[in-house]
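Only one protein chain is missing from this complex, and each of the others stays in its spot.
Residue numbering begins at 1 within each chain, and the chains themselves are lettered A and B in the order written.
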Amino acid sequence: MGFVTTFLFVIVVLPIAAIVWTSTGSGWSGFWEVVSSPQAVAALKLTMILSTLAVLTTAVFGTIIAWVLVRDSFRGKSVVNAIIDLPFALPTIVAGLVIMALYGPRTPIDVTIGSFQFDANLTFTRGAIYVALLFVALPFVVRTVQPVLIELDQELEDAAKSLGASNLATFRRVVLPGILPGILSGVAMAFARAVGEIGAIVLIAGNLPFKTEVASIHLFYRIEQDPEGSAAVAVVLLALSFTVLLGIGALRWLVTRHERG
Amino acid sequence: MGRLSLRFVALGYLGLLIIGPLAMMVLRTTEDLDGAWAAITDPNTVAAFKLTLLVTVIAVAVNTVFGIVCALVIVRGNIRGRGFLNAFVDLPLSLSPVIVGFSLVALYGANGWLGWFQRNGYEIIFSTPSIVLASIFVTLPFVAREVVPTLREIGTEQEQAAQTLGASGWQTFWRITLPSIRWAVVYGVVLTAARSIGEYGAVAIVSGNIEGVTQTATLRVEDAYQFAYGNYAPAYGISFVLAATAILVLLLMIVLQPKESRH
Partner (left out) sequence: MGRQKLVWIATVLAALVAAAAGAAATTAEKGSKAVTLNLVAYSTPRPVLTRLIEEFRKTPAGNDINIRASYGPSSAQGQAVANGLPADGVILNTGNDIIDLVDKGLINKNWDKQSYNGVVWNSVVVYGLRNGNPKKIKGWNDLTRPGVGVVTVNPFTGGIAKWNILAAYVAQRKLGKTEKQSIAYLQRFYKENVVSQDSSGSNATNTFLSGKGDVLLTFESEAINGKIPYVIPRQTMLIDVYIAAIEKSQYKTEWNAFSRYLKTYPAQKILAENGYRPVDKRAIAEFRKKFPVRAGETKINDKLLGGWQNVTKKWFDPRSSIMQRIAVSLGVPTG
């Protein structure tokens, strides 16, 4: 036990404490002054909005994918299952380049119908950040929903259907409550990951202040110049992450309590 | 929604998000194989691969020991504050790598709490030790998280039996406990390795980007991209190597997956 706590202390606790300390270097007024700088606020806002959007999208599609992987069967399913983990195993900076290979400057998705031109070049737009976040978040939701789906008793669903319930109603009333804890766990982890993502974004987002600069990028380029200010923003990011995590954890606890009770 | 339409949606999403881009990257790499190969065989790139390997091996070794011990404490120990322990172990999963790197600078940098080392020639930041520390930080949870549920499931009967038969603590651990968690450990090791190889944000902040010395493979990709002058084949080339490694890791993950829980 002693070994474990010492190890954790040195590796994790001490550095985090150092950063919190640095952020209050110029006192609390300095802290607020920096954190409320328009650029920092814009970056934090953009992070929250894009992460939320990405995570919600992933919740929907991730659940669908988990469903298909558990309930459906077709040739190559095991390969598809393996692909889900690719975003997790791939270095994030490679992920960014991979995404840009298809959605970047020389994208083959380039349609011109009459005078209407559409191409999927997302370089340096918020779209690029959104897609990058979708990419890294996917495994989190799929892998938390799958085990829950497997354990779910299909008889309940069959019973509902034999009583005449539509697929959608069955899903909403019978399946969803069962897999909700799984979805929420996945969403929480995906959100924490999305908020802090740097590697997948740094090469493709263009970091225009107020337009495509997210909090992690804002921090990344400011650490050298302004350690105290950056530490302040870092602490806020930390606090936001924790709040959301706690919130979703509480939500999950509520949901499962309802079920257990 | 019909079964087929759901399947279509799922596969379409995966195609647009993962498979399509990956295929495109492979295509781009083959457009300029010479450039890609030159980048891969550049001495600084080779040095970067070696550095990534070294750091990964150390991170894996350290966190395997930590992970097993920590899991034992969480599951078998009956100390108060186990919940806290669990939370702290999970912390690195929700931290941005930028914050990890930054916190290491705040602690070990020349102006940090433990800055004495840096100022007096014991280089931590801008040198290999900080890269190792960063990698250990971000890969901390994996082995522990894999071992905990397995340990819980196994229960203590076998170990208790061994002890009543006169086995020492160490013997019990080595011959009973360890083999029973073997596959969870291996799976955790694979995850740790994948994460460590892929680490970018924290390392970018602490490494100083010294060519041939403190550039890891991921930093090398960024480097190749930065000096690309519009020709991204070198960056794609190095990415290809890393992507191939990732796919190898994936295959290992599938093969070694603890049969019970996942899918």
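One rule holds in what follows: a contact is a pair of C-beta atoms (placed from the backbone, for glycine too) under 8 Å apart; a residue touches a chain by one contact, two chains touch by 3 or more.
Just so it is clear, the structure is predicted and the values come from calculations on it, not from any experiment.
*Asks:* Which of B:13, B:225 or B:240 sits in contact with the chain that's absent?
*Replies:* Candidates B:13, B:225 or B:240; residue touching the omitted chain: B:225.
*Asks:* One chain isn't shown here. Among A:5, A:52, A:123 or A:167, which residue touches it?
*Replies:* Final answer for the missing-chain contact: A:123.
*Asks:* Identify the residue among B:23, B:40, B:58 or B:167 that touches the chain left out of the display.
*Replies:* In the complete complex, the chain left out is touched by residue B:58.
*Asks:* Please identify which residue in B:105, B:190, B:203 or B:217 touches the non-displayed chain.
*Replies:* Touching the chain that is not displayed is residue B:105.
*Asks:* Can you list where chain B touches the absent chain?
*Replies:* Missing-chain contacts on chain B: residues 47, 50-51, 53-54, 57-58, 60-61, 105, 109-111, 118-119, 123, 125-128, 175, 179, 182, 208-213, 225-230.
*Asks:* Which positions on chain A touch the chain that was left off?
*Replies:* The missing chain touches chain A at positions 37-39, 42, 45-46, 104-105, 121, 123-124, 206-211, 221-222, 224-226.
Definition applied: only the chains that are shown with their structure count from here on.
*Asks:* Flag every residue of chain A that touches chain B in the complex, lowest number first.
*Replies:* 1, 3-5, 7-8, 11-16, 18-19, 21-22, 61, 64-65, 67-72, 74, 78, 80-94, 97-103, 106, 108, 131, 134-135, 138, 143, 146-147, 150, 167-168, 189, 192-193, 195-199, 202-203, 216, 219-220, 223, 227, 230-231, 234, 237-238, 241-242, 245
*Asks:* Can you list the chain B residues touching chain A in their complex?
*Replies:* Result: residues 1, 3, 6-7, 9-11, 13-14, 17-22, 24-25, 27-28, 66, 69-70, 73, 77, 79, 85, 88-89, 91-107, 111-113, 133, 136-137, 140, 194, 197-201, 204-205, 217-218, 221-222, 225, 232, 235-236, 239, 242-243, 246-247, 249-251, 253-254, 261-263 of chain B touch chain A.
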